[in-house]
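Got a structure for you, written out below as structure tokens; questions coming shortly.
Excluded from the complex is one protein chain; the other protein chains are retained at their positions.
Letters A and B mark the chains as written, and numbering starts fresh at 1 in each.
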Amino acid sequence: MIINSRFFNRSELMGFIALAAVLFVILPLTLDVFRLNLVAKYLTYAFVALGLVLCWGYGGILSLGQGVFFGLGGYCMAMFLKLEASSVENTKIQSTPGIPDFMDWNQITALPLFWQPFHSLTFTIFAIILVPGLFALIIGTAMFKRRVGGTYFAIITQAVAAILTILIVGQQGYTGGINGMTDLRTLKGWDIRPDHAKIILYFVEVVLLFACIGIAQFIRLTKLGRILVAMREQEDRVRFSGYSVANFKIFAFCMAAIFAAIGGAMFALNVGFMSPSFVGIVPSIEMVIYTAVGGRMSIFGAIWGAILVNFAKTSLSESFPQLWLFGLGALFIAVVLAFPNGLSGLWADYVQPRIDQLFASRRAKAGWNDNSVADGAPAE
Amino acid sequence: MSDEANKGLLSPLRRKLLMGMAAVPAITMLPRASFAQAPATSAVNTTGLAVTDTEVTVGILHSATGTMAISETGSIQAEKLAIEQINAAGGVLGRKIKFIQEDGASDWPTFAEKAKKLLVNDKVAAIMGCWTSASRKAVLPVVEQYNGMLYYPTFYEGLEQSKNVIYTGQEATQQILAGLNWIAKEKGAKSFFFIGSDYIWPRTSNKIARKHVENVLKGKVVGEEYYALGSTQFNSVINKIKLTKPDVIFTDVVGGSNVAFYKQLKAAGVDLAKQPLLTISVTEDEIDGIGGENIAGAYACMKYFQSLDNPNNKAFVSAFKKMWGEKTVIGDVTQAAYLGPWLWKLTVEKAGSFDVDKIAAASPGVEFKGAPEGYVRVHENHHLWSKTRVGRAKLDGQFELIYETADLVEPDPFPKGYQ
């Protein structure tokens, strides 16, 4: 891998510009609020995909439990919003007003202790980062210090996802059970449901996403990122060179967990509820799918993967619910068998050279103007 | 009148179109307004819904894929049948009903997303949909925010009431209390063992049942157990049942778990002919998977059985089978889903408008005499007055009606003394 001294090399810069143009300008101008809100939902998975690029693509650690962190972040946010939505006057119909409705249905008469701090937004924001981060730290330390291998790690994270789902569903008095936490309304008195709020939330989310891209890119370019890649290729050599392989793995895993948690929190804000169906095994594997389809080695590829697969899911399942699962399954097998680097790999192998060619010929004639790179065909 | 029409119209080509006519004698009872000249669109639609001079669009929102597809398919079929029958009878305010079907894919956020799409993009006049409590809870804020109208078919836990929802299934007290009273009286039952799937509906239902058993029937609950959705191992709870020897096993296990539960119950030597079992979650649909031989003898308590002997139901069952095949079975929820489009049509005609606010206001008091379950009426709280019935499962997968309440039972989603 060639290390570039600049923050982005040229193709990355183009990827960055293209993504920023699409997310900041093109989509908000062309889509109605309903579709834009859908994009916001897709983008929450882009956070997870970004984390997976770090820990799976670069670090070689496949986690099948990203839903756990997504869920933890989402539930932290949802708990705050739910408390705000459960003010005494909103819930006066209940036998105990002032507590979330699902607690009332489950004969809980006082707010449980661990819910109390979630009255504070500051605490909530810290919790969104720290709870999943610490949880990842514990799992990571226990596993990597003992040098648990890739497949075992994958299976155990999967089991953790299963456990957390059963726990959330089983403890419905405290968590809302399988219904999840619904009907989230306001953030510090600001209604998150109307159209203008959705637009603002969308932009907040995109800005956050770019901040995370920056962090990921920074990690990649520092020595840390290079050690991650070296570790994936030849773990023993890195270890023999005196590095603590486990610590780097734990770091990558924790970062991935935190990114996923931010995505989960944004999900709760944008979609207006949180439920255990985002925590379990199936959503966790789907998150890996987005990353794999987009390209596990490419930050921008993974984000495109999350957006495109989800977009396909919505539109295909609208028109051909039968075909959707076949299509998704086949896509997945195809990605693994034929192009392991996903869409970004295809791009790098087939589209990029053409663009380069184009640029080369254009530059000879005139300056370069735009990024109309749809299929590499000459413009005029 | 509809019988006459039926005779001349047996051409297979036209059968589908005419099935509606053949099916519901109740059509003859409908207000003549439905056949009259259609009123102007601007008058009946002041809020920009998808209503034209000839058509009105409604949404159908159920899971066609995923784990819940098993249960929700029947509801989709029933709603399509009702819409076709209404169109064959002249439509609503002179307009044909067109439907847009969306797939909730057994995924609650997808339900919310699709509900939003139906309301915001398609401007549907009403949504027939949802099945599980979770999907309803996800959709509810959306229909309230965008002022839609949802017709929800499933029997459910209550504790909810909304201007924007008509609950065509029974709420928990309506369904449970009559059944418990009956079994206490008939079998002299004093001790009960509750077993359910682990989510809000069984837990709330069991809570209500427990209060009723302890406070009203002066009986005792000797056990209460919950298993995760999809569980297939019930041997432990069956042992507990054998140990505690309850007079009645009261179950609200849902979905695929049922199959495992009844098979294992039978294998453990629990004879349902001798050990009374009252279920509120097994309809004809579920027996299809459980197998009649595994559950024969169990009592089920709900408002509708396919075997009900009345002219409305006979017409409904034959129309349903004609449309969806001889082998299909019809459960309680399927029937309740069938009520949705009809109640909406009747309400629209009563209100003289498609506007959601007017429909919500006009809903209380709307009567549907042609319901397969018999006469139903919408209550002030947007639930239905309906009878509660107890049936005994037979080997062929049908229920035999054992008992029905004399009067319609009042829906009470926030029951005093049961919370």
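Points to keep in mind about this one:
One rule holds in what follows: a contact is a pair of C-beta atoms (placed from the backbone, for glycine too) under 8 Å apart; a residue touches a chain by one contact, two chains touch by 3 or more.
One rule holds in what follows: contacts and distances are computed from a predicted model.
Between the listed names "ABC transporter permease", "Insulinase family protein", "Cbb3-type cytochrome c oxidase subunit" or "SpoVR family protein", the UniProt record for the complex's undisplayed chain reads "ABC transporter permease". From the options B:W108, B:W201 or B:Y226, the residue with contact to the chain not on display is B:Y226. The chain not shown here is touched by just one of B:E293, B:E380 or B:E400, and that residue is B:E293.
Chain B meets the missing chain through residues 65-67, 69-70, 73, 198, 225-228, 230-233, 235-240, 242-243, 256-260, 263-264, 266-269, 285, 288-291, 293-294. Contact between chain A and the unshown chain involves residues 62, 64, 142-143, 146-152, 154-156, 158-160, 162-163, 166-167, 169-170, 235, 281-282, 285, 288-289, 292, 322, 325-326, 328-333, 335-337, 340.
Just so it is clear, only the chains that are shown with their structure count from here on.
Averaged C-alpha coordinates put the centre of chain A at 38 Å from the centre of chain B.
For chain B in complex with chain A, the residues that touch the partner chain are 64-65, 102-103, 105, 107-110, 112-113, 116-117, 120-121, 133-134, 137-138, 140-141, 145, 157, 159, 198-200, 203-204, 207, 226, 228-229, 414, 419. Contact residues of chain A toward chain B in the complex are 32, 34, 37-38, 41, 93, 95, 101-102, 105-107, 166, 169-170, 172, 177-180, 182-183, 193, 271-273, 275, 277-278, 314, 317-318, 321-322, 324-325.
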